[in-house]
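The structure's right below; bear with me while I get my questions together.
With one protein chain withheld, the remaining protein chains of the complex are depicted in position.
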Amino acid sequence: MTDTPAPRHIPDRLDKPLSSAIFSWEALLVVVAVAIFAVNSFASPYFLDPWSLSDLTFNFTEKALIAFAMALLIISGEIDLSVAAIIALASTMMGMAVQAGAGTPVLVAVGILVGLGCGAFNGLLVTRLGLPSIVVTIGTMSLFRGVAFIILGDQAYKGYPASFAFFGQGYVWWVVSFELMLFLVAAIIYWFVLHRTSFGRRVFAIGNNPIAAQFSGVRVDRIKFILFCLTGLMSGIASVLITSRLGSTRPSIAQGYELEAITMVVLGGVSILGGAGSILGVVLAAFIMGLVTFGLGLLNVPGIVMSIFIGLLLIIVIALPILWRRLRGGR
Amino acid sequence: ENVKIALVVKSLGNGFFDAANKGAEEAAKELGDVDIIYTGPTKATAEAQIEVVNSLIAQKVNAIAISANDADALVPALKKAMERGITVISWDSGVAPEGRQLHLNPSDTGLIGETIIKLAADYLPEGGDVAILSASSTATNQNAWIDAAKKILPEKFPKINLVATVYGDDDSAKSTDEAKGLLKSYPNLKAIIAPTTVGVVAAAQVVTDENLIGKVNVTGLALPSEFKKFIDNGSSQAVALWNPIDLGYSAVYLAYDVAVKKEEAKPGATLSIGRVGKVTLDDTNSAAMAPPFQFDKTNIEKFSKIY
Amino acid sequence: MISGARTTLPLVGRVGEPASRSDAGETGWGGDISMCQDLDMLVDPHPAHVVRDPPHKGEGKAPRLTLSGISKSFPGVRALHDVSLSLYPGQVTALIGENGAGKSTLVKIMTGIYQPDAGIISIDGQPVTLPSAHAAFGHGITAIHQETVLFDDLSVAENIFLGHAPRTRFKTIDWRTMRKNAKEVLDTMGAGHIDADTRLKDLGIANKHLVAVARAMSIDARIVIMDEPTAALSMKEIEELFLLIEFLKSEGKAILFISHKFDEIYRIADRYTVFRDGEMVGEGLIRDAGQSQIVRMMVGRAVDHIFPQRKATIGAPVLTVSGLSHPTEFDDIGFELHRGEILGFYGLVGAGRSEVMQAISGITRTSSGTIALEGKPIAPKSAADSIEAGIVYVPEERGKQGVVIGLPIFQNVSLPSLKRTSKTGILRLAEEFALARAFTERLDLRASSLSQDVGTLSGGNQQKIVIAKWLATAPKVIILDEPTKGIDIGSKAAVHGFMAELVAQGLSVIMVSSELPEILGMSDRVVVMREGRIASVYDNKELDAETLVRTAAGIAA
């Protein structure tokens, strides 16, 4: 097309940056987080203390690390319910390594590699056999933890080297724990990968329409496989942290973490149906869940009552924009 | 400004711990300047208990008296508490020595181990097969009692044959399945020993349902109020337990001794536990409160009204 | 939001601009698409109301169903505005309009699936409301919808009677009667070969459509609506459908027939109603109206669709396929595609053409055979491989395989080209926008911005995105699978013009199509497939429709 009558110009975007930022999911989460923070500081005199706030972060860092990878996985239209079981298996393997006299670097490697291996196993089942991930990972959830039970039975592994304690208990600078540091670094990496790389773009495309993505030259199965591996990897890292924090391994470790990580992802505005979401949302959701559980903990509210708050928060925060749109849309 | 003592239990809602809390409140009243924070997770896991401990640290309580879900996993969190100047003792279900200043056993471990076997043996003059239905495989105290029981079995009760140990995880459904499995696998089973209040109820209910009353005797550790029914219907001859009210009471006294009276918790030290008396710490800084108390047809009515 | 309003108006310009370009005589392909005779129309895209035939009142009969003043808006889109329509007993009314004119929306209003924002529906002169599909059944309205409404895992009988199954005394489903009735319905339609007990997923595509028709017939209806019923049927089945329509007419049913194919409309319809941009712009008796007159109402000006004439400068072979086989779908496929050539692939629906094309572009695996591009053998294992090699496949099913609804326009366009628009995996938005702009503006896309979600575009504009995204990969060979399926006449001409332009630039095109005029009008050579094999290859010099149909159907000359 050498010369054509000036083609119709289509603008890049119709920017309304302010209003779109104000009505975004993240803004809603910021409001919720600030509100809870304020309520907490009023409700308990112990809340506004650097060490309290630092301890608070331990309530969510491990789960949030998994939630980052899980967010990518859910955006791509899959899910992994086996993450907590992966933690158990990885921790058990680390325990075996300790028994065999392994030092801290080897332990960390074992934990991460076992996590990666479990993730790859999930990924293979889902992509190679074309099975629905929710079912596959319900199966591997029992399988992985079951293997941990077979190995450990009623025993526990302990005797982790003193230097190993750093990962789950150490502080990098003043009140900034290693876990918090890792959480922040991971948040930046995942934000970059999801929102600034072609890999992330492909993840969104797969989540919105896997078939069209495949026809467009996206290697759908490969990307999904990588995402399962990533989720396994993050579970492995979380396993190192939690094992280090507890200083021991039981097969029942990290029970129920999968639902909390998924709750975090969904609360963070990631569509459970795939195709939409942001890392910033997940970070905010992690803080919110930490604030709620710690704040109520300071008031000695039983954990189960906190979970009511989390459950309500989940439903309300998701229902609000829907109701709002319905009200605005009239009728 | 009152002294804040946190009574941390394995899980909320358990009748045993609610009774212990009664004792703790009683101790607080006696001591005068004590506030009790009765808390714990709803799910009996170490991770949940750690979150509870963290919030107690933030609240700057004076002392934590904990019945732990896991002897090892809680150590780092409790160490942190001690570093921040909080007195930590464990009671009922203990924490490894480096995670607490002292531990109060409800009773002597060896004695409990012996008692649970004896409860079965008393009604089996000819001897026979027995099995243990425990709580979770990670429960510190149950494991210690079972070990003690196994140790004395050959010398003191040669005719008693322990055929299996299974775990019901303090979950009534799982305990039921396991009890049923025991009855099926060991048709000659004469007694099921369940040293846990959830398991013992499940086992007694199974024996009742399968019409094995009189053939299989259920025994173990049980709360009289929860278990009275099964003593009455004959599925169990007798069970034992210490007084949980006294246990909670004593735990608070010990915490107060260390935190406020600044008594040193070291091997050989003798500490006062109010109306219950005195305890002496052994070389792991542990002490036992009282021998287990036995309930049977003659006294269950009375105690079921108390706890 | 704003886009919606725009997409409804400018079809005029869309077709018009390439034409004006051709007037400039620059590219040499468009000169023969004399689509634009009325230049005034171009200047004023909103002509004052177009000629409306005086409404003939059904030749004396009272209308069975009348819609008047119907309006319907979706968030940001005004789909229908104050339209009216009448259906008469024993007559077929054709509803005609471009893509997105609002035809299917009206069908959904008449069948109780959508509620109109305003307007009155009357049956036999009585105003009615249709709050649900059930209510519509109750008033004797039945429809064959444009989208599939069938249930793969249910039996044929159940597919026919779902929602109105015969009941026993106890209000439970009467399976025996249902099966019997299903058989009857199928028999009367001449589809007795379909067993009422088979699971729908075990049927071929044509039989599935017959089941859809049977479903519509199973309701004792007085008003029958057919929204593009012939789109997936082969000629034989279309003939049978027409016989059925004649029968329904003789039974005195009022019929609404929607199609983009004028030969069908002239064959079967008695009356017509034309929609443009959600408004009713004309109606009358079909015998009083010529095709050009109707098209003028539809598009707002005359369109005389003649295929672009090309000086075929066919070069060396670009793509050589030989012995390509698949265990169950096709066997021993071999052909050559030359530089600058349009190679047509003709066959009946289900002949396996799409499967072959998907195999060439790496989406499905083959069991044997070779593919060579410019003499070098390639073995694409995925669409990514073939795109990299320079072969792109523009799929048949736009919604399912083409666009990624949920992503904005620019991200759709750049998706297959991400390698080029990103640097070591890091996105460069400026490059993406530039790429998207270059190709969408060239195709004269109508959108409010490049960040608009493609889901909010009309079908024709979505098709442009689909073509743009694959063109943006700078391919050597482009395979277009049914590029004009379900597309209105104006957009069709634009696509054809564009194809001609591509080959003029030296690209090679494979065009899969089931439409004879398109095949005859566009291809240099034609490959005919039948039941998974190549039946014959023809040069288009002196090819005629009959030869093609005979070969495709396997009937000896």
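Going by the order they are written in, the chains are A, B and C; count residues from 1 in each one.
By definition in this document, contacts are C-beta pairs under 8 Å (C-beta built on N, C-alpha and C of every residue); 3 or more make two chains touch, one makes a residue touch a chain.
Definition applied: contacts and distances are computed from a predicted model.
K.L.:
Identify the UniProt protein name of the omitted chain, choosing among "Sulfite reductase, dissimilatory-type subunit beta", "Multicomponent Na+:H+ antiporter subunit A", "Acyl-CoA dehydrogenase" or "AI2 transporter membrane component of ABC superfamily".
P.N.:
"AI2 transporter membrane component of ABC superfamily"
K.L.:
The complex has one chain that is not drawn here; which of the drawn chains does it touch?
P.N.:
Counted over the whole complex, the chain not pictured touches A, B, C.
K.L.:
Quick one: say which of B:Trp91, B:Tyr167, B:Tyr253 or B:Phe295 touches the chain that got left out.
P.N.:
B:Tyr167
K.L.:
Looking at A:Leu131, A:Ile211 or A:Leu299, which residue reaches the missing chain?
P.N.:
A:Leu131
K.L.:
Check each of C:Gly300, C:Gly352 or C:Pro475 against the chain that is not shown and name the one that touches it.
P.N.:
Touches the omitted chain: C:Gly352.
K.L.:
Using the document's definition of touch, tell me which of A:Leu53, A:Val147 or A:Val282 contacts the absent chain.
P.N.:
Once the missing chain is taken into account, the touching residue is A:Val147.
K.L.:
Hey, which subunit C residues sit against the chain that's not shown?
P.N.:
Interface with the chain not displayed, on the subunit C side: 111-113, 132-134, 136-137, 143, 145, 147-154, 158, 162-165, 167, 171-173, 197, 199, 201, 204, 326-331, 350-352, 355, 530-533, 554.
K.L.:
Considering the entire assembly, which residues of subunit A contact the chain that has been omitted?
P.N.:
Residues of subunit A in touch with the missing chain: 81, 125, 129-132, 134-136, 138-147, 149-150, 152-153, 251, 255-256, 259, 262-263, 266, 272-273, 302, 304-305, 307-308, 310-312, 314-315, 318-319, 322-323.
K.L.:
Touching the hidden chain in the full complex, which residues of subunit B are there? Just list them.
P.N.:
Residues of subunit B in contact with the hidden chain: 11-15, 18, 42-44, 137, 166-167, 171-173, 176-178, 180-182, 184-185, 198, 201-202, 205, 209, 225-230, 304.
Assume only the chains that are shown with their structure count from here on.
K.L.:
So how do the chains connect up here, line, ring, star, complete, or something else (other)?
P.N.:
line
K.L.:
Looking at every pair of chains, which has the largest contact count?
P.N.:
A-C
K.L.:
Hey, which chain is the most central one here, using CA centres?
P.N.:
A
K.L.:
Rounded to a whole Å, what is the gap between the Cα centroids of subunit A and subunit C?
P.N.:
One centre to the other, that is 43 Å.
K.L.:
Using the touch rule from the top of the page, what residues of subunit A touch 2 or more other chains?
P.N.:
none
K.L.:
Would you give the residues of subunit B that are in contact with at least 2 other chains, written as numbers and ranges?
P.N.:
none
K.L.:
Of all residues in subunit A, which touch subunit B in the complex?
P.N.:
Residues 44, 46-47, 49, 51-52, 55-56, 58-59, 153-156, 158, 165, 168-169, 242, 245-248, 250, 252-256, 293-294, 297-298, 300, 302-304 of subunit A touch subunit B in their complex.
K.L.:
Mind listing the subunit B positions that touch subunit A in their complex?
P.N.:
12, 37, 39-43, 45-48, 50-52, 54-55, 57-60, 70-76, 80, 84, 136-138, 143, 167
K.L.:
Which subunit A residues qualify as touching subunit C in the complex?
P.N.:
1-5, 7-14, 196-202, 204-205, 207-209, 211-219, 275-276, 329
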